[in-house]
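Missing here is one protein chain; the remaining ones are kept as they sit in the complex.
Chains: A, B and C, in written order; residue numbering restarts at 1 for each.
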Amino acid sequence: MSEQTPGNHNQNGEGAGAGTMKPGYHNTDGQGIAGHGSFFQSTDLSKEDAVKATDWVRKHVDRRTIDLGDRMDDVREHMYELEKDGQIIIHRIEDQHEPISVNTLFGWEKKVPTKQLWHHKSCGQCGNIPGYPTSLLWFMNKFGFEPGKDYLDETDQTSCTAWNYHGSGIGNVESLAAVFLRNFHQSYVSGKQHGHELGHFFPLVHCGTSFGNYKEIRKYLVESAELREKVTKILGKLGRLVDGKLVIPEEIIHYSEWVHVMRNRIASELQTIDVSNIRTTAHVACHYYKMVHEDAVYDPSVLGGNRTAIITSTAQALGAQVIDYSTWYDCCGFGFRHIISEREFTRSFTMDRKIRVAREEANADVMLANDTGCVTTMDKNQWIGKAHNQNFQIPIMAEVQFAALACGADPFKIVQLQWHASPCEDLVEKMGMSWSEAKKTFQEYLKEVEAGNIEYLYNPELAYGGKV
Amino acid sequence: MATYAEMQQIFDDIRGDFRYDHELNGCLNCGICTATCPSAQFYDYSPREIVQLLWTENVEQIYDAMQEKIWACAQCMTCAARCPFKNSPGGLVAIMREVAIKHEMQSAKDVLRPFGRVMLKLITTGNQLSPDMIQPDHFPDWGPNIQKVEGDLRILRKAIPVKTLQTVETAWEVSLKTSVEMYTIWEMTGVLKSLELMDENLFDVIEDFIDEKREDYEDWLEEQEEEDDE
Amino acid sequence: MAIHEKALIEDERLQQHDELVVDGVDVSGHWNTMISPRTVRDYDDDFETKIQGFAGGENVHRCWQCGSCTNSCTMYAQNVQFNPRYWIYLTRLGMKEELVKDKDIIWQCVSCNKCTNICPKDVKPEGVMKALAHWMEEEGITEKAPSTHFDEEFADQIYKTGRIEDGKVMQNFFKKTGQPLVQEWLKVFIFRMMKHLPVKHLMAMGFNTIHTPRTKSWGKTGDVLKNYVREQKEAAHG
Partner (left out) sequence: MQQDTVLVVGGGPAGLAAAANVNSAGYKAVVVEKEDVLGGAPILSGYAKLVPSGEWAKDAIGRMVKRVEDDANSTVHKGAKVEKLEGEAGNFTATLTNGESVQAGAVVLATGFTHFDSINKPEWGFGTYEDVLTTTQMEQMVASGKIACPSDGRVPERVCILLCVGSRDRQIGREWCSKICCTVSANLAMEIKEISPETDVFIYYMDIRTFGLYEDKFYWKSQEEFKTKFVKARIAEVTASGDGRLLVKGEDTLVKRPIVIPFDIVVHAIGMDPNADNPEISQVFGVGLEKHGFLERAEQYTNTCGTTRKGIYSCGAAYGPETIDDSIAQGAAAGGRAVADLHALVQKAG
């Protein structure tokens, strides 16, 4: 494609470039979008006119904001106003958090703190896929963060309780708001408890649903004075107000956003295993990028900025192949109440719309996700496919677990793959590690554990809010 | 079967929710929501239809939909992310579910019975899921390979290198004070009240548990004071 | 753990083994239930043309889904499942499976032709329904209607002899449609006819019924005619 023909206007990669994805193939050509094939005949326009003809295509993603003007509401603006009015306190991202800026769907800037983090755990992850939080803490340690000083893992927090909210309808906005503010108040005051200023540690939300739910609740809190009044009463009773005011964080940050902004450091400083032969598919949690979608990270250099950058960016930074598949946008089938009591739906959906497709279309070595519910759903529901000639299997894990493997973390002790039902053995072997040897080592370690010799990523005393 | 007045009341309660206007702006019947809906792929369920019923204030069919259809929604919220009108069919379903519970609809009770385990865990511990909830014998359909290393659950959990996660009955260790704060939230926001309407037995179990925990907490506080006095 | 929303799933989309052990795990009954999706995954591009090949279906592609036909329909007033507008749409896109679901009612059209009268685009919905009914007969989706049997017997005799024998047509029609050959009304009819007919005519009728004489110099005309009809049909069906 050397000729500048009318349709062939955007091959310089400016703007939307590098987005062309052939399903089932790794995107390597870096060609621009919307370029026509060689057959494409020129109209009678001159080359220059022809380029101008669709010049507008090159004015890229950022236009999402420009044209929208003030009709697209940025909740943060309203928060700043409320703070000015003396109604709330904003837990701000400051220098000690060493933030890195990213762009969101509308091109808005979002600061992602990289340090001084307060881990807000996920009940599904911790209860079911503990390799998630351990891989994340392992990375922080690898970067030289000092547990208890550069990040906190405390017992003084509850789940967001949104699983129950979405699953049953028992629970309501007020209770979700109170839980949100209670947990985040604790994150705000934890700094003081450890000898720093208030707000020293910034919350890092591990769960996709918590992330989506907190963003939604934050919106409602900002919009509704009535809701603020109601929860202020509750928080007052709990002793969870600061100067009589509610504390709301400036940004809600998901762990995969931390991984996203750290991806290049992970790849350049820590990676030990070449993963260029690994075919990955991405499944991004609905509650990460569909709920309050203006807050999800989009990056013009990842998928042309056309889909959220999360997960894909990490896989690409590690040098793995990222393969497209036709049900990329589909949910996993979790369904909140469905995975508990409507399992027929969950298993049918995940097999037909995710696992089969990733297997047949993409021939993927692994499906990477960024939420507990998705990993659980896709991981645990594969086996029953055998009952109806749907024996499609594919390893499922979080992108942070995959990254940890690529950086040489132990598949059992750190990445905790023993809790997964899907064939993670195959992936580990393909990455050049011996599953059976790692397993043997781990079984030896279990004996040590039984004897009380446990290795920790995080000083166990600190978990109880203890003093350093 | 409810009377028309009851059905009207149910609709009024839905419409009266402060989220309602936020989630419903209008509808051109375009079908984007249903197109992206995971439930619509398998159930005769359509977010478009739910929105249409509400938009046209069809109280009888709204009542019908609350018997069954609203429970098919998977709450993924793809509909809300896509709707060209910026409606949130999933958000409307959430309101309808809450109203179904408020009105003690039998459908809600039937649906939520198997969900009791999650509610019990959540309301008592603040965690919605715990390691002991997903043992192989609970869910045979998850197969024999649910854990790749044989062994006692307690030991396997102890092999997680983070102290807060070395738990069996909760996803992580939650401090007593935190739990007690959470019980206050449940009470003050009417969550326990809703639970009582839905499942009285479960409510009784949970209430006993809460009382016990509160006593534990009081005892602990006293101990602390004594220690401080020493 | 029964499926609560079971009423929202057609029976044929539920797959379940009542007794099943996989890898040593008992997953009988609902533990292995799978639902197949209700998503439409493709169109049959040739179907519209096919229906246009049947008499009455020629204008089906003109429909723009205004709904005048259904609103004016005599049968729709009786049964809201009877929806010509919908069937025309399905025909246009080739959604045969959906059409077949209504196979037991499409033929119920009473040919009042209100739809044809009101249609702003001259689609002739009544004709489309006839065409669909004939397509279903031809495909063996529905059994042949009595009128189709009659038509076929009629045409067969023409091909063979260039003429029809009323008695024989009736006899074979009764046979094909499984009706008793001797019927009360027929007896009365014949008895009355006999009273007024000269004996000579009666004898000729009896003779013809048994010997079915051919039209003079009929020769190969029947074959030619048959071929012509076949060709016409093929041309119409594409």
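We take it that a contact is a pair of C-beta atoms (placed from the backbone, for glycine too) under 8 Å apart; a residue touches a chain by one contact, two chains touch by 3 or more.
Predicted model only: the values in this text are computed from it and were never measured.
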Chains shown that the absent chain touches, full complex: A, B, C
Residue in contact with the excluded chain [from C:93, C:164 or C:205]: C:93
Residue touching the undisplayed chain, where the options are A:226, A:269, A:360 or A:448: A:360
Chain A, residues in touch with the chain not shown (by the definition above): 6-7, 15-16, 19-24, 33-45, 48-50, 52-54, 56-57, 59-61, 63-64, 66-69, 71-72, 303-307, 324-329, 360-362
For chain B, residues in touch with the removed chain: 25, 28-37, 40-41, 46, 48-49, 82-86
Contacts of chain C with the absent chain, listed as residue ranges: 37-43, 45, 61-62, 64-65, 86, 89-90, 92-93, 95, 98, 121
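Convention: only the chains that are shown with their structure count from here on.
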Approximate Å spacing (C-alpha centroids) for the pair chain A, chain C: 57
Euclidean distance of C-alpha centroids - chain B vs chain C, Å: 52
Of all residues in chain C, the ones touching two or more other chains: 1, 4-5, 22-23, 27, 31-32, 35, 37
Per-residue overlap in chain A, given as positions that touch at least 2 other chains: 341-343, 345, 347-348, 352-353, 383-384
Residues of chain C touching chain B in the complex: 1, 4-5, 7-10, 13, 22-27, 31-32, 35, 37-39
Residues on chain B engaged by chain C in the complex (per definition of touch): 40-45, 68-69, 71-72, 110-111, 114, 140-141, 143-144
In the complex, chain C residues that touch chain A: 1, 3-5, 15, 17, 20, 22-23, 27, 30-37
